[in-house]
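Every protein chain except one is present and positioned as in the full complex.
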Amino acid sequence: MKIGVVTFPGSLDDRDARRAIRVAGGEPVALWHGDATLRGVDAVVLPGGFSYGDYLRCGAIARFAPVMQTVIDRAGRGLPVLGICNGFQILCESHLLPGALTRNAHLHFRNRDQRLRVENTATSWTSGYRQGEEIVVPVKNGEGCFVAAPDVLDRLEGEGRVVVRYADGNPNGSVRDIAGICNDRGNVVGLMPHPEHAVEKLTGPSIDGLGFFTSVLTAAVS
Amino acid sequence: MPRVVVDVMLKPEILDPQGSAILGALPRLGFDGVRSVRQGKHFELEVDEPVDEARLRELADTLLANSVIEEFTLQVMPL
Partner (left out) sequence: MIDSVQNARDTPDHPQPYSELGLKSEEYHRIRDILGRRPTSSELAMYSVMWSEHCSYKSSKVHLRQFGDLPQSEALLVGIGENAGVVDIGDGYAVTFKIESHNHPSYVEPYQGAATGIGGIVRDILTMGARPVAVMDPLRFGPADAPDTQRVLPGVVAGIGGYGNCLGLPNIGGEVVFDDGYLGNPLVNALCVGVMRHEDIRLAKATGAGNVVILFGARTGGDGIGGVSVLASETFAADGPKKRPSVQVGDPFTEKVLIECCLEIFAADLVVGIQDLGGAGLSCATTELSSAGSGGMHVVLDRVPLRDETLAPEEILMSESQERMCAVVRPSAVDSFMEICARWEITATVIAEVNDSGRLTIDWRDERIVDVPPKTVAHEGPVYERPLARPLDLDDLRADDPAHLPRPSTSEELRALLLRMVGSPNLCAKTWVTEQYDRYVQGNTVLAQPEDAGVVRVDESTGLGVAVATDGNGRFARLDPYAGAQLALAEAYRNVATTGARPLAVTNCLNFGSPEDPAVMWQFAEAVRGLADGCRALGLPVTGGNVSFYNQTGDKAINPTPIIGVLGVIGDVARRTPMAFGSVPDEVLLLLGDTYPEFGGSEWAWSEHHHLGGRPPAVDLGRERAVAEVLASAAEEGLVSAAHDLSDGGLAQALVECCLRGDVGALVHLDEDPFMALYAESAGRALVALPAGRLGRFTELCQEHAVPATQIGTVRPDHPELTMAGQFGVPLTELRSAYTGTLPALFGAAVGATPPGGVEQDHDVTAEV
């Protein structure tokens, strides 16, 4: 199964996302921001990094890349899309997901091994986890504070669209400790933590992140 | 050449930690009497004539401001 990883100018964790896909047993495909084609992939990952240097706002410029027109269109028709960190920011700027990511409340970039609780295991990317499972995954961001209007938040909670929540401490001030959310269909997931950095015991705090990549492989098959 | 100024501010209900940090620093630097600080962005555009204000508002709304969390004012400057 082929999973595309988009590289924008300034993307950083694209190679790591491709590695995670490989470790999970999938075939990673490098996608270029300037090409509108998705090269026949079955799912897409928007990786972490500082696309366009975070100029204007994080993800504000990447959102208009040619590849994004196709991603937005296909996501609307059920293509699984995972936005990690900067990828989450791009998904919000594209309005594929509600809310926005703002500057961390404490104003610092923060890199921590963070405990998370998986609260929605029905999405394309989290079906391999147990409901309520706690995992440890690195967070590393300076603009990771999730905000949304109260009615939007209530709807997200009410519809079970909070996918992962910060447990045992909130690293950036995100409202209601929300670390990641999904669209109503559950094929588009955005999260600030980096599961691609938790797929190898040698280089990560755990291998708890692998589930994001194995889940989508089983989702495609079924 | 006509100039257009767009000022973008976070919506009042959105947390502005940078503004708060600036506010906190002022007494340490000896400035009293400042009650609040909000930080925003100021854009200056030089545009061709004729000035299409509606189109410029669309530009501001689509790119310069994120309407989820920000609002903007747009002013065409007198020549």
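To keep things simple, chains are lettered A and B as they appear, and every chain counts its residues starting from 1.
Assume a residue touches a chain if its C-beta (ideal position, glycine included) is under 8 Å from a C-beta of that chain, and two chains touch if they have at least 3 such contacts.
Keep in mind that what you see is a predicted model, and the values were worked out from it rather than measured.
Chemist: Given the contact definition stated above, which residue among A:89, A:102, A:124 or A:170 touches the chain not shown here?
Modeler: A:170
Chemist: Which of A:42, A:93 or A:196 touches the chain that is not shown?
Modeler: A:196
Chemist: In terms of residues, what is the contact footprint of the unshown chain on subunit A?
Modeler: 9-10, 12-13, 15-16, 19, 34, 49-50, 52-55, 105-115, 138, 140, 142, 168-173, 194, 196-197, 200, 202-204
Everything below uses one rule, namely that only the chains that are shown with their structure count from here on.
Chemist: Which positions of subunit A touch subunit B when the two form their complex?
Modeler: 56-57, 60, 64, 92-93, 98-100, 102-107, 145, 147-149, 173
Chemist: Which residues, counting only subunit B, touch subunit A once they are in their complex?
Modeler: For subunit B paired with subunit A, touching residues are 10, 13-15, 17-18, 21, 63-64, 66, 68-69.
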